[in-house]
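Every protein chain except one is present and positioned as in the full complex.
All chains are identified by letter, namely A, B and C, in their written order; residue positions are counted from 1 within each chain.
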Amino acid sequence: MSALTLAKASEIVDAALGHALELGLRPLTITVLDPGGHPLVVKRQENAGILRPQIAHAKAWGCLGTGQGGAAGARHATRDPAFFAALAAISDGRVASSKGGALIRSEDGELLGSIGVSGDRPDNDEAVAVFGVEKSGLVADAG
Amino acid sequence: MSALTLAKASEIVDAALGHALELGLRPLTITVLDPGGHPLVVKRQENAGILRPQIAHAKAWGCLGTGQGGAAGARHATRDPAFFAALAAISDGRVASSKGGALIRSEDGELLGSIGVSGDRPDNDEAVAVFGVEKSGLVADAG
Amino acid sequence: MSALTLAKASEIVDAALGHALELGLRPLTITVLDPGGHPLVVKRQENAGILRPQIAHAKAWGCLGTGQGGAAGARHATRDPAFFAALAAISDGRVASSKGGALIRSEDGELLGSIGVSGDRPDNDEAVAVFGVEKSGLVADAG
Partner (left out) sequence: MSALTLAKASEIVDAALGHALELGLRPLTITVLDPGGHPLVVKRQENAGILRPQIAHAKAWGCLGTGQGGAAGARHATRDPAFFAALAAISDGRVASSKGGALIRSEDGELLGSIGVSGDRPDNDEAVAVFGVEKSGLVADAG
């Protein structure tokens, strides 16, 4: 059993933010959830849009909700937009199937939680999410 | 520090309404929000539809939520309708990415709040929003 | 027929705000609704709390919802708190039975709308609401 601690989740978020600074991205919000979908860490850069916390949460929560990374979710949404709209309603707005969300796993494949990043373009959000997780010695399943 | 006062926000709304009268537009609702998305002024002309206050609020709030003007949001929504539908749910109905919403900035580029106008065609709503902000010596970022 | 125009509602709100300045009250939010419960004017002073718009709205809406002024509603709530709690849920949070809300009537007794004031003590909120309505030549029924 290797549950994600607050200390580990903070390490992931800080590594991700450091990478965003290196890349010169727009202001971000980054959220790490435990396997139950409850936040361990949320950090929002001070100039990020005021909906970014909810979007980052929904990217991370959506991965746990459907068991797949954000890129897989985004492809699914493109193929089947009506189902995706239903998911938004079913989940009471907790699902955004978009790049920037990833499942977090141990090296053994155990599900430890998820990460969501919002604020820049989807590809950049995803790069930051994956960097933070892998820098911390865990596995990012971005889909 | 140049936060938007109630007096300044009122000046913006009254200038916008004056322009709408000159143009002979349909009855409007105009809302100015502070940077946190909270109203400073709402004015609804007496024959405007009863959902116009919420639409004007969502045009203004959506700009702050995602950090872009309403025209940029409208283009984004056209390109990616599934994500836009998710945003409506994620935000609990506080986002309408449509012309008529604009960020309000100081001449130095500092974010001071946002404006939303609803009631006529999107192009006319946007013209009124931009007029009110610029007449008051501030910068409208309509996207 | 003497429906409340935006111009008349603005006159009420500005008179009420002027009176609050004279009294040196804490930052206020003042809302005037039409008989359907839809806003004509909302003004929030720039340092007022971020829930004040909703509270002012609920004071004004609650008067229309139950057909009595805020002081009468407050007495009712004190006598029957369980029913008051039910009203909060029934109305989806649109009712606050508290001083600071008043029905607005013509001299002939016709219902024209309502006003809600929030930000200072209930007695002061009420004084400001009544002042604004009466200064504008209409009748405030604060209950």
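Definition applied: a residue touches a chain if its C-beta (ideal position, glycine included) is under 8 Å from a C-beta of that chain, and two chains touch if they have at least 3 such contacts.
Keep in mind that what you see is a predicted model, and the values were worked out from it rather than measured.
> Given that one chain is not shown, which residue among B:34, B:126 or B:141 touches it?
Spelled out, the listed residue whose C-beta touches the missing chain is B:34.
> Considering the complete complex, identify which of C:67, C:93 or C:137 is in touch with the unshown chain.
C:93
> Touching the absent chain in the whole complex: find that residue among C:77, C:104 or C:142.
C:77
> Considering the whole complex rather than only what is displayed, give the residues of subunit C touching the chain that is not shown.
Counting over the whole complex, subunit C touches the hidden chain at residues 26-27, 47-52, 54-55, 58, 77-78, 81, 84-85, 88-89, 91-98, 119.
> To test your reading of the contact rule: which positions on subunit A touch the chain that is missing from view?
On the side of subunit A, residues 3-6, 10, 34, 36, 38-46, 50, 53 touch the unshown chain.
> In the complete complex, which positions of subunit B touch the hidden chain?
These residues of subunit B touch the chain that is not shown: 1, 34-38.
What we mean here is this: only the chains that are shown with their structure count from here on.
> For the two copies subunit A and subunit C, what is the rotation angle that overlays their Cα atoms, in steps of 5 degrees?
Rotation angle between the two copies comes out at 180 degrees.
> Same or different: do the copies subunit A and subunit B touch each other through matching residue numbers, with over half of them shared?
Mostly different residues.
> In whole angstrom, how far does the Cα centroid of subunit B sit from the Cα centroid of subunit C?
For subunit B versus subunit C, the centre distance works out to 25 Å.
> Using mean CA coordinates as chain centres, what's the gap between subunit A and subunit B in Å?
30
> Taking each residue of subunit C in turn, which ones touch at least two of the other chains?
None at all.
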